[in-house]
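My structure is below; once you've seen it, I'll send some questions.
Apart from one protein chain that is not included, each protein chain of the complex appears where it belongs.
This part shows chain A:
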């Protein structure tokens, strides 16, 4: 398994058994496995780790797990939401710093919190088309090592200064400088078009759907308890590689309870008419971390004796008009899922497992409420009746972002690798649904099946 390999020419595409529409003419793209580093809270043990450090670490663990040192992978795609301008080639630089063959091409993707999902989607399609045989999808984010930019006026002065040719021009540029310009400008989670933070946006939606504080706290507690149980049974032993002495997600509180969470003060929606229900306990914390997923064709995996956990069956992106308040910021999944179901001839109840990204407990509960709502499904989704309810015992069964944390671009890789392993455990024929919401009113939804 040592020598660098060149990928074989794609074999004639076998017909897939997947339910994805239009999949009859392409081959399967499978999830071989994944690797992530434990997620840390902002300012924690990864405070001085860059996106490139963390993505490289996640990649190194993946390479080691699957014995890919020196191999040329078809393509690697990853990205970060909070990104320094110098990191224009973040993924390629991480590949060059890894044990993969330096002949492995890589590109960056950025689609807010759906970045990781989009890398899986794009790369799995390339595999299905036979353009590549193997791929690594991933994402990374550091809210600790966030880029800090100079203010807009200072930036203009500095650029003019660099273009100035004469002393007079230089003097003229510098003379425009004011002390206030020196204040740095840090990134925020505010939506550029509304000025509202993501939490405030979700608070509007949570209130609109009448989601209670108790329901949100219960979901959060379940997330922590399920993630803790997954660790206890060694579920993450082959999904994670420790980093900087962290061996588990730092945000995990195995001993939390509804009582404990009930004591927290609300942080979002305090200016609304409805009671504020969103606390630090039922919202995801700012986090640092990275994740990767190894995707391949069946042939590529078989040649190397690698496991095949699940198939990427189909995916559907979505976006909503949150700017004018027609939908909540994080409700795009509610719209994308019915389209995905229709294309695949499935109902919402046809799944063994559901992974709905817990940006906030309220996000998950609002999406579920929307699918259960007769009026919403008829009027907004154009369906005959409500999509119906999701069996909560099948939802986020090993916890999700509320417990694990949510390094924005890393969440997609975490969810895809986790679901792939869960499906493999459930056995052939089992099916899972993913929905990951993102800033800008977007989402990516996906169907996976046990391979």
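In this section, a residue touches a chain if its C-beta (ideal position, glycine included) is under 8 Å from a C-beta of that chain, and two chains touch if they have at least 3 such contacts; residues count from 1.
Everything that follows uses one rule, which is that contacts and distances are computed from a predicted model.
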- Query: One chain of this complex is not shown here; going by its UniProt record, which of these names is it: "tRNA threonylcarbamoyladenosine biosynthesis protein TsaE", "Sugar ABC transporter permease", "3-ketoacyl-ACP reductase" or "Succinate dehydrogenase, cytochrome b556 subunit"?
  - Reply: "3-ketoacyl-ACP reductase"
- Among the options A:243, A:268, A:300 or A:408, which residue touches the chain absent from this view? A:243
- Sole contact to the chain not displayed, among A:31, A:57 or A:450: A:57
- On chain A, residues whose C-beta touches the chain left out of the figure: 1-2, 57, 60-61, 63-67, 69-70, 98-99, 234, 236-238, 240-243, 247, 304-307
